[in-house]
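Structure below; questions to follow.
And then subunit A:
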Amino acid sequence: MSTEQAVLDGLEIDNPVMPYLRKDRIPHIWCPGCGIGTTVNCFARALGESGLDLDKVAVVSGIGCTGRVAGYMNLDSFHTTHGRPIPFATGLKLANPELKVVVYSGDGDLFAIGGNHFFHAARRNMDLMVVCINNHTYGMTGGQLAPTTPMGATQTTMPYGNFEQPFNLPFIADACGAVYVARWTVYHVKQITRAMKEGLSKRGFAFIEIISPCPTLYSRRNRLGDGVDMVKYYKEKSVIKNGANTKEVDLSFQGEITVGKFVDRERTTWLDGMNDHFSKVFGSKFKKYGVHHVED
Partner candidate 1 sequence: MSKIDIRVGGLGGQGVILCASIIGKAAAIHDNKHATLIQSFGPEARGSACSAQVMIDDHPIGYPYVKSLDVLVVMSRDAYKQFVTQLKPGGILLYEEELVTPGAMPPGVSAYAIPATRFAEQLGRRLVLNIVMVGFFAGVTGLLSEQAVEKAVLSSVPKGTEDLNLRAYRKGFEYGREQVESRRLESAANGQTQQSFAI
Partner candidate 2 sequence: MKADPSGVLVGTHFIDGDHAACEGALAAGCRFVAGYPITPSTEVVERFAARIPLVGGVFIQLEDEIASSIAIQGAVWGGKKVMTVTSGPGLSLMMEHIGLAAITECPCVFVDVQRGGPSTGLPTLPAQADMMQVKWGSHGDYEPIALSPNSPQECFDLMIKAFNLAEMYRVPVFFMMDEVVGHMTERVVIPPADQIEVVERRWTAKKPAEYRPYETNGNMVPDMVKAGDGYRIHITGLTHDERGYPSMTPATQDKLVRRLLNKIRLNADKLLDVREEHTEDADVTVISFGITSRVATAAVDDARAQGLKVGHARLVITWPFPAARIAALAERTKVFLVPELNMGQMVQEVERAVAGRAKVVSIPHAGGTVHEPETILAKIMEAAR
């Protein structure tokens, strides 16, 4: 079996990641060769290696093929509405700050309909790990134009090739204030797992973009072969540049893919900021929120 095929063989019973999944919900809905399952494998491994109490980890998805991830994880899991997993996760996290809250959703969900929420949650440094599966398309609805579709790629709603400029997601995350920004492709399973582990232990808004094949819609329509061909492309055209200037990591149709950890910095989270500020304003009258207080 080629490494490329191996990358895409995920989510099988007896797999060591099985304890992290809801067995009673397998088989999953994803197409053969879809990259989403591969990333779920990485996520399961990262959860295992993170040492976190999994009763205190919650995953929130929007709507889309990627949006189904929440439903397969053996965690407190929420499948919300299209574009809105970030504000849902914000409420969940602020209501119960001892949770580690992960948002797992698609490129259309997080950056088209939900773009505004992404910008603001990053700006506020809301303590969330956001994983975006970027398949350059709207998978669930049948392969329409996404805000990440490269120029020149064909989509059902761009039947003559895309003439719109796509987003450079790491640059947006960086500019909005994310404290951790990385991009990998599904070829980079080890690095994805490591990035997720880092993201899970990061305090603040961590963003991980994963370039992932949608053989059924994106690849087929653009005559790019199957999932294996896409992973081959990722392997050949990826260039690891840790610490790269996010301005320079634009993607182009079948062009070079800059991957790596681009940003890793510290910044006060929204909740820490609130607690620090109110402690200054109100002194001892203010009890820090979301912190266990010893009765005195």
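Things to note:
The rule is short, and it goes like this: a contact is a pair of C-beta atoms (placed from the backbone, for glycine too) under 8 Å apart; a residue touches a chain by one contact, two chains touch by 3 or more; residues count from 1.
Selection criteria: all candidates are chains of the complex that A comes from, given by their letters.
None of these values were measured; they are calculated from a predicted model.
Candidate 2 is the one, among 1 or 2, that touches subunit A in this complex. The touching residues of subunit A, when paired with candidate 2 in their complex, are 22, 24-25, 55-56, 58, 60, 63, 70-71, 74-81, 84, 86-96, 98-99, 116-117, 119-120, 270, 274, 278, 281-282, 285-287, 289.
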